[in-house]
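The following block contains the structure, expressed as structure tokens.
Missing here: one protein chain of the complex. Every other protein chain is in place.
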């Protein structure tokens, strides 16, 4: 179950398929909040052509699993899925998906927002952006 | 454009299709937050077999369009879709979908959460629940 | 003639989905309600219980609102969408 809920992968994912899996967990689910991060063509005043994500295999998945477990413990929610893509990503493509299913929407919103903040804070994933001026490893993000 | 972004319909919707339409709006979109409300089998200590949504045709769509316009004006976001189903709804089925696309995730979370609160507050839509004890029109919700 | 519509639980409480009636020029919503209560006795209880909003041409209004020929008035019980 867990392995399917936490994934770091090069392939794209289907938000609908993942949402359906969350819905199938429990008929008590009344609110599902998704966060989908996609590749923007512009960052810090700089045009971007494409991007590449590197990660620490094993450690990244471990941190994502911890985030999921903390969210399930700290918020009144039923299930969480976290998927992050790595490798080459084109502009407009999906990067990250976090889905939280809960009985009530407020818990789902809070948990989903916390998960993506925490993902950015503790997960060993790195982004390299290719711009018309060259290649840059991103060092911070808003 | 607007007609497609604001809908009250009996048919189900595809979260993926609607998310793709939002993504197609602008390459500046970096964060998309979805709220999906689904039919729970339990409400206020009462088992539910199925539900039915009534609405005031015309007025309901008008309120949803206003919510969308206010969100676009008050939050730093790029696009909003709001779809509400009416008629018979089985347990586990989709009821409502709100999608907000923004450059940054925090604005998307805030706007999406505001839209669903506001939808519940001002939209003339009513819910009838069928329980083993009979039929009840829901008068308030958490 | 104005059209008066009842939604959701009010449909069954009033026993009607829709009624039409004539209004004199210069009528307010409050005056129309008095007239309606005579035709539809359950309305008295419903309005006293509170929580019901009234719209004129799909905008929620207060009791002082003027009613004109051709208006559509609707009784809206507490919303429960989402």
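First chain written, first letter: the chains are A, B and C, and each begins at residue 1.
Just so it is clear, contacts are C-beta pairs under 8 Å (C-beta built on N, C-alpha and C of every residue); 3 or more make two chains touch, one makes a residue touch a chain.
All values derive from a computational prediction rather than experimental measurement.
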Q: Write out, one label after another, the shown chains that touch the chain missing from the document.
A: A
**Q.** Contacting the left-out chain in the complete assembly, out of A:16, A:41 or A:54
**A.** A:54
Q | Residues of chain A in contact with the chain not shown | A | 37, 53-56, 58-60, 62, 84, 95-96, 116, 119-128, 137-141
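We take it that only the chains that are shown with their structure count from here on.
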(Q) Between chain A and chain C, what distance separates the C-alpha centroids? Give it in angstrom. (A) 49
Q) When the centre of a chain is set as the mean of its C-alpha atoms, what distance in Å lies between chain B and chain C? A) 27
Q. Can you list the residues of chain B that touch 2 or more other chains?
A. 37, 116
Q: Spell out, as numbers or ranges, the residues of chain C touching 2 or more other chains.
A: none
